[in-house]
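Have a look at this one.
All protein chains but one are shown in place.
What follows is chain A.
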Amino acid sequence: MVILFPSKPSILACGAVAGPLENKSVFNSYFDSISEDERWGQKTNEQGHSKMIQEACDIVMKKADLKNLDVDYFLSGDLVNQMTPTNFAARELAISFIGLFSACATSVSSVIIASLLTELGASEYAIAGAASQHNAIERQFRYPIDYGAQKPATAQWTVTAAGYALIGKHDPKLPSIVAGTVGKVMDYGDVNPFHMGGAMAPAAYDTINSHLKKRHQKITDYDLIMTGDLGKIGLKILKAMFAQTDAKQEELQVFRDAGAEYYGEDEAFQAGASGAGCSASVYFSYIEQQLKTGRFKRVLLVATGALLSPMSFQQGESIPCTAHAIEITMG
C-alpha cells in the first residue's frame, strides 16, 4: 500500500547513538555519540538499552532546540518482550507515545506514521525511530551471551545502536518524505533463525516492486535503494531477484544494505549486522547527512523485519517477514 505525502514532511533533525563495539562500524564517523560502556552506566543490559534510546532522543531535541514538552509524539519500538526498553525511555521522555513493533523494520514504519500525523496536521514535531542492544536482544531471541553458543556463517550480528529522526513540516533545505509503502507480511517457509537475511529478501523485493509500480518509477530513478538488515547473503538474494526482471547488471549497484556494510569486511560479524538499531542508526545519520550534502537526491529506504518470537520458532513455525519503505528527496 503506497501512501503519498503531498505536504512533504521533512526530517528536521536526527540523532544516532551506538555502543562501544560499533566504533568498528564503517558508519562510526556519522554517529552523534559512541558510548564507552555497552550498558550506558546502568546495571542491566535492558536498562542500558533504555538509556541509549533516551540519549538519542535528547540529541535530536537538542539539535532542533526543542524541549520534551514541544514534541507531540514519540513513535518507537525495540525487540525486547513487550518493548520495555522503549516504554521505559518513553516514561522518562514524557512525550505522548505509541509503541510500534515491526521488528527491525520499525525504523521506517515509525517514520511513515510520523509523516501521516504531520500530513494530517495532528503533529508539529514527532520523534520516530528504533533501537537495539546486542546483549539484550541475543538473550531475547537466541541464547544469553554468557552461554557462548556458536553461530553459523549465515548469522548476523545484532547492533547496539539507536537512531531517531524528528519529523515536522516541510523545509525546502532539508530531506523530505514524499511517499511511503507499508509492506505485506511474506512467508516462504524459512525456519532458520540464523539465516534471517534470506528469509527477509522476498519481503524487501515485494515492497520495492510495489512502490516502484505505484509510483511509475524504475530503480534508475533512485540514487540509492538501501535495505535495512538483509546482510551480505540477503542482499545477494535481493539483487538476484531483480536481475531476473529487466534490470541491467550495472543498475543493480543502486542496491545497498545497511547491515551488509555496517561492520565492513570483518568476518567476526559473519553475514553482517542486524537489529532494529541497524537501519535506524544508518538512515538517521549517514543517509540524512548525505542527502543534506547533496550526494543523494532521491533515496528509497527499505527497512526489513523478521516477525518471529523465540516461542514461534521453537514450535517449528516458519519466519514471516516484512519490509516498509519511505521515499526521501532532498528539498
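The definition used in the following text is that a residue touches a chain if its C-beta (ideal position, glycine included) is under 8 Å from a C-beta of that chain, and two chains touch if they have at least 3 such contacts; residues count from 1.
Simple rule for what comes next: contacts and distances are computed from a predicted model.
The chain that is not shown, which UniProt protein name from "Stage V sporulation protein AE", "Simple sugar transport system permease protein", "AIM24 family protein" or "ATP synthase subunit a" does it carry?
This omitted chain is identified in its UniProt record as "Stage V sporulation protein AE".
Of the residues A:122, A:149, A:185 or A:243, which one touches the chain left out of the display?
From the options A:122, A:149, A:185 or A:243, the contact with the absent chain belongs to A:149.
Would you mind spotting which of A:49, A:134, A:211 or A:324 touches the chain that isn't drawn?
A:134
Quick one: which of A:23, A:82 or A:253 touches the chain that's been left out?
The one listed residue touching the chain not shown is A:23.
What chain A residues would touch the chain not displayed?
Per the touch rule, chain A residues meeting the hidden chain are 19-21, 23-24, 38, 134-135, 143-147, 149-150, 152, 160, 192, 268.
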